[in-house]
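Note that one protein chain of the assembly has been removed; the remaining protein chains are unaltered in position.
Take a look at chain A:
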Amino acid sequence: AQPLSEWAFTRHRLYFLTIGLVLLNLPCGSYTEIPPKPPGTVTVLPPVTPAEGPQAFPDAENSNLPVFTMNYARIQVPFEVTLWVLLASFAKIGFHVYHKITFWVPESCLLISIGLMVGAIMHSVHEEPPAVLSYNVFFLFMLPPIVLESGYFIPTRPFFENVGTVLWFAVVGTLWNSIGIGMSLYAVCQIEAFEVQDINLQENMLFAAIISAVDPVAVLSVFEDVSVNEQLYIVVFGECLFNDAVTVVLYNMFNFVAEMPEVEPVDVFLGVARFFVVGLGGMGFGVIFGFVASFTTRFTSNVREIEPLFIFMYSYLAYLVAELFSISSIMAIVTCALTMKYYVEENVSQRSCTTIRHVVKMLGTISETLIFFFLGVVTITTEHEWNWGYIMFTLLLALVWRGLGVLVLTQIINPFRTIPFNFKDQFILGYGGLRGAISFALVFTLPDSIGRKKLFVTTTICMIMFTVFIQGISIRPLIEFINVRRTNRNLETINVEIHSRLIEHTIAGVEDLCGQWSHYYWKDKFLKFNNRILRKILIRDNRAESSIVALYKKLELQNAMEILDTVSGDINAGSSIVSLQYVYPLSHSSACFLSLSLSLSRSLSLACSLSLACSLSLSFSLSLLLAFSLSLSLSLSLSLSVSFCGLVTLSVSLSLCPPGCLSYTSFHIVHPSSLTHYPFNLNRSDGYLRNPEGFGLGSIYQG
């Protein structure tokens, strides 16, 4: 928590910047508006007046060397891209100023709203927004980072335990939705009152295929903040990633068919065959690229700097190759990330590992932000055709069919699950079917031969807005209201890990004993195969490592970093000194002051602390200070501390000393954790159990 004044300042600064950026973006609207200047032309401007913009003409009678020139057209495209990205990111910063907003309203909604506002501004000045949600830009540049991020951070164990359910919902569920919605919409179209009788069955089915797919971008952005139980989360997560195969097939099939006068049964059969090609092909490509990437990283020990590059290039390559063959690219990139992650993280250095994770997350977040933002912008600027009946019925039917689908499918699959879904889970499963930008991009690329394309666009936008806003905002209170089973997803203690392993082995053992097999058996078999063959090929130093050891190492590393941070916290506190009237020539030229402070911490206990700025840590400083103060200046300084929100303690110290000595006032901010939680018992020969606060320290000093 920063001091109040600083925070207010930041907020105002943000607002001005945002408005400034928006205004700046206005003239940079369309790529085609401003004629590109031939490269090499130099614009000569009179030295007094400011730049007139890209339409300045070269001066006919130039002769002198121009001191100041401007060439906007050259940088136009990257410049605009950067500005838009910055604008969207500033919006994101802005949201977090008010914590309450982001708690109740998912970020996707906020971004769309800001996009709507920007779109309104652009529309009012008759500018065209950049074509971000066009087919190529969206599917080749915006979507891969998000899907890569989802695939990379899938919790693998729950995923594989539920893979059957996931695929069942993804494939059969999407089919059910498409066919159901398509048929019912066709029935609705027959009603004369709505004036949509010209939409035939194929077009309806095409449209249904587009809007029935649950969208990964929207769903993940909502479900990330809400904690539901692990099973539910992984099924929703997996479903939205893996329904792409069905969507691709249906879209292509109906697109193809919509242009044909009639459908033959052969086409349906071919459609099914195509589905298998698309789905299995996508997964196959993903696995192949994953293995190739892992194999490559085996040899990168001398080129550590570019190790992260391989991850990105290979996954993007998987995506593009899948697009080349028109098979499911989303599934390709997800399976690539899944396969790659395990082996690559063992081969690359620690730094590369961190870099990879961080960059994947960053790219994913940027893409997501931009997509929602532009969804808002484009909503305003496209042409719409409104039709009450069609749109309302689409919304209603989508909800109804999804609900029915979830009910029926869960009934069928529950007997096969170890943990069946109860009605609450099913409700959230059905309610969490949000649609998003993929539907939007797909509807934009409908061929113009479809007469009612604008209606479809409008309906899709309404669908997206409805699901993202209404369902997205209400899902969190609903989850709390109906009290869905929750899971604490951050279970990273060694005990839990050890006992998870223990339970798995126990179950595997008892299963062997009583002759019943379930997925633990297959998991065991796969692990053996993995250890014996795969790891030898794909990993450089093949040291078979249990997950318990891996977790232990990770926790130790975290603890070590935390200890270091605590120590350096004192350094930071020292460097934030604001005023010092005299620098005591003790040791360094940088500020070094002594103060004895009585600080009132949050629990109102008196803690006596001594701080020597800039270098030494607390527990060493006590003895040193006394010596200095007694011999050198005999100054007594008293400081009063006030704590803000229990997190930051402000202490002011005054010193009084006899004439001839120095007097100084110092002002410093001290983090209370460095005052109270520092372990005092550093000597730890056998006492690992004596001071549990110093958990990390104990094992390190021992080790």
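Keep in mind that, in the parts below, a contact is a pair of C-beta atoms (placed from the backbone, for glycine too) under 8 Å apart; a residue touches a chain by one contact, two chains touch by 3 or more; residues count from 1.
By our rule, contacts and distances are computed from a predicted model.
Student: Assign the chain not included in the display its UniProt protein name, restricting the answer to "GPI mannosyltransferase 1", "Galactosylgalactosylxylosylprotein 3-beta-glucuronosyltransferase", "Calcineurin B homologous protein 3" or "Calcium and integrin-binding family member 2".
Tutor: Not shown, but named in UniProt as "Calcineurin B homologous protein 3".
Student: Quick one: which of A:I412, A:V510 or A:L564 touches the chain that's been left out?
Tutor: Of the listed residues, the one touching the omitted chain is A:V510.
Student: One chain is left out of this view; which of A:A73, A:I498 or A:A560 touches it in the full complex?
Tutor: Candidates A:A73, A:I498 or A:A560; residue touching the omitted chain: A:I498.
Student: Touching the left-out chain: which of A:S124, A:S301 or A:N422?
Tutor: A:N422
Student: For chain A, enumerate the residues touching the unshown chain of the complex.
Tutor: Its contact residues with the unshown chain are 229-230, 418-420, 422, 487-488, 491, 493-496, 498-503, 505-518, 521, 524, 528, 543-546, 548-549, 552, 555-556, 680-681, 687-693, 695, 698-699, 702-703.
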